[in-house]
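Got a structure for you, questions after.
Missing here is one protein chain; the remaining ones are kept as they sit in the complex.
Here is chain A:
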Amino acid sequence: MSHNNVRGPTSALTEFLRASGITPSTVARRATQNQSVPGPSNTSGEPPSVDETSITRRTSKRGRRARSGRAGGYASDELDELESPPKKSKIVESQGKGKGNSIKRKKKATKKGDDDEYEDEDEDAYNALSKSMWANPGPYSKPAIGSFEQCAKCEKQFTVTRYTIVTADGTGSLCHPCAKSSGTDPFKKSAVRKRKQPTEKRKVVYFEEKRFPSLVSVCIDIISEYIDDIEAFGDVGAMNTEAISKAIAKNRRLTPDNAHLFYGAHHTLLTFYDATKLSTPSLITLAQLNPNLTSLRLDLCGQISDDVMDSWKTTLPNVTSLELLGPYLVRAPAWIAFFENHKPLESFLITQSPRFNLECMKALVASSATTLRRLGLREIGHMCDEFLEHIGSCKSLLHLDVSEPTNSCTDIAVNTLLSNIGPTLTKLNLSNHSLLTDAVLEFGVAESTHQLSDLVLRALPLLTDEGVSKFFSGWSNHPLSYVNFSRNPDLLSSSLSSLLHHSRSHLQVLDINGLKDVELSALKMIANCPELTSIDLGWCRAVDDFVLKQILEGCTKLTEVKVWGCNKVEGKWISAGIRTSARIVGIEGHTTH
């Protein structure tokens, strides 16, 4: 022990003693000096070797604690092992002394006269129990394994094993039958393993915490710290509130506390891109602190509840535009009450609201049919043909999004709707209505709409190549600027070429992700779209470096190109010296681009 310097945690007492110059070795030395008569303790009881083993092998709960304490390296334990100069018998003696009042008391009883002086001297000497001894105050210590012992109950002789149990009062050991009949299970496993589990759980958290804090998160922490003193940030209004809101949302750090940064009675617009952490009360507060809002957009606002909607109908009297992503807790009666008690809305866009049913739709139309300009009912579980009937009475709609329903609407319902509201529509999204066919294009969109600029027909598996190409070649609408025909794997080259032929001059965003069999000849036509800023060519198998080079050269306004799943694209135009400001993502060979 003395040859290494490794030391475990120590108790306050040990620490204090060490500070005052009392160490195990000095204590042991003093003890040996003080003992004028080394013999007696040895003669008093059991052989010390037995005692020693019994202590280390103790299986009772106390003993276990003692052992773990020893493993932990309490310095006072070294009393038992340290001190090489004195002879072994002396060490044993000091152990015996330390080991317990029990032995000492026995000594007192048997050889009082002899021990008197010794005892008195001991009053002054450092004789604190070593840690392993504290746990063992009982007068009886368990005998060594393998030795014979008399049962404390039935008084039969039996062999001590590691399962042998000490009686409750600590006066003796029990034989196996007595131990069993006393109700304790001698083979019961220790509780040590159970205790280990929490430490394992803690480890997982440890790994999560290891991430290096970003400067953005540090700044947000500072904002939260000073949030009660908003003036400290200078003129927030002059800053780009929108950008700050985005930066905070990106880290999911918008909380009820720092949301106050964006509040103000004079604000008319409020946009939170991640309101996950805004609780129900804080959403009510939001409305109370921004009474003049006309436009409110909350993304990921899962905690909006009936209470919030009830509060908003009075606290947000001026809101005409409401955009919510994920208000799934709001029940139908709360929606209806909101529509009935609030002034007509011009813009109502919700996504993912499984409780928004036909009754809500009726209430919305009843209150806002004439004013509604933008209507978004995305991923609404109850969407059905009846919904479309009611939407049909909103005659001034410019923007309609009824995409991603649970069950598709039918051709007839969509065509009827478009014949009602089609003439004014500029944006239309009918994605993922899996029952829609070419008939919607031919008799609905082509006949009724004339002002469309955005058309999203994503994932409509029944559309055919002939139908789509016929639609674009015969359509009187002016060129589109935003087109999404992604996830329609049956559309081929003629669809794309007729689409480009129709909208080439104004096209800004084109998404043909998943049109797997489009050929090179059609893809090359994309290079003739002068206004194109963003394109998704994902999973178009024919796309290669040459087509992409042509597109990059032809469409000078491109800022984003997605080529996920285009296996032939390797990015060779970079070495060919083509310079582009576009961000090209998804090249298989370039994980960082």
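Following the convention adopted for this analysis, contacts are C-beta pairs under 8 Å (C-beta built on N, C-alpha and C of every residue); 3 or more make two chains touch, one makes a residue touch a chain; residues count from 1.
By definition in this document, contacts and distances are computed from a predicted model.
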Task: UniProt protein name of the chain not shown, from "Protein cornichon", "Elongin-C", "DNA-directed RNA polymerase subunit" or "Protein farnesyltransferase subunit beta" - done: "Elongin-C"
Task: Listed residues A:Gly21, A:Gly183 or A:Gly234, member touching the removed chain - done: A:Gly234
Task: Sole residue of A:Ala152, A:Ile223, A:Leu377 or A:Val543 that reaches the chain not shown, by the stated touch rule - done: A:Ile223
Task: Interface residues of chain A (partner: the chain not displayed) - done: 212-216, 218-223, 225-226, 229, 232-234, 236, 239-240, 243-244, 246-248, 250, 579
